[in-house]
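Removed: one protein chain of the complex. Kept in place: all other protein chains.
The block that comes next holds subunit A.
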Amino acid sequence: MNGLKALLDSRQVWRAQAGVDSDRGEAVASGHAQLDAILPGGGWPPAAISELLSTGAGNGELALLWPVLSRMTREGRPIVLVSPPGVPYPAAWRQAGVALEQCHWLDVQGREALWATEQCLRAGCCAVVVAWLPQADSRLMRRLQVAAASGDTLAFVHRPLAKVPEASPAPLRIRLHRHAELEILKCRGGFAPARRIAFGAGA
């Protein structure tokens, strides 16, 4: 132990955890107790992109996000969905507790969707930006990550499973399994647990 301390004092060993925790703001509680217990800081990383990888719509992505979305909209802060996989069903969103008047979605595809996502992130006035960007590669993700940091905006980007092996600048990467189960692939400042975590109605 003494040896480690000496190494730390002589700045030969650098503690990743410390650096990450100090320059990071307060994490945003996800609303899922099991998940919050595991995520570093106790919630979604703020001012950053969280990447959600799945086979497509219907994997419980809304059940995962609705708690944070409903909390933000009830605080009167706008959220934006960029090119969602279907038309948002207002009745369902209202039942989930989301204040619909703060909810906006952008029906754009391709390059315009990337542009719109970046604009929303940079503007710094959206509480949450959720984007479905199968076209985004790691270079574009880096750009969006910078935008999210500069706009201090919580962001979620959905990408298909084919992107799992790719490197990603997102501090948190989550793979959605079946309905209401997820696997943390990467979380900066913490250890990704090997087991799957249940969330949503079943949890």
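As a working rule, contacts are C-beta pairs under 8 Å (C-beta built on N, C-alpha and C of every residue); 3 or more make two chains touch, one makes a residue touch a chain; residues count from 1.
Keep this in mind: contacts and distances are computed from a predicted model.
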Answer for the undisplayed chain, UniProt naming, from "Glutaconate CoA-transferase subunit A", "Cytochrome P450", "DNA repair nucleotidyltransferase" or "NAD(P)H-dependent oxidoreductase", is "DNA repair nucleotidyltransferase"
The listed residue (A:47, A:68, A:126 or A:141) that touches the chain absent from the view is A:126
Checked against the full complex, the residue among A:103, A:133 or A:187 that touches the missing chain is A:103
Residue list for subunit A contacting the dropped chain reads 55-63, 76-78, 84-96, 98, 100-101, 103-108, 112, 115-116, 119-120, 123-126, 177-179
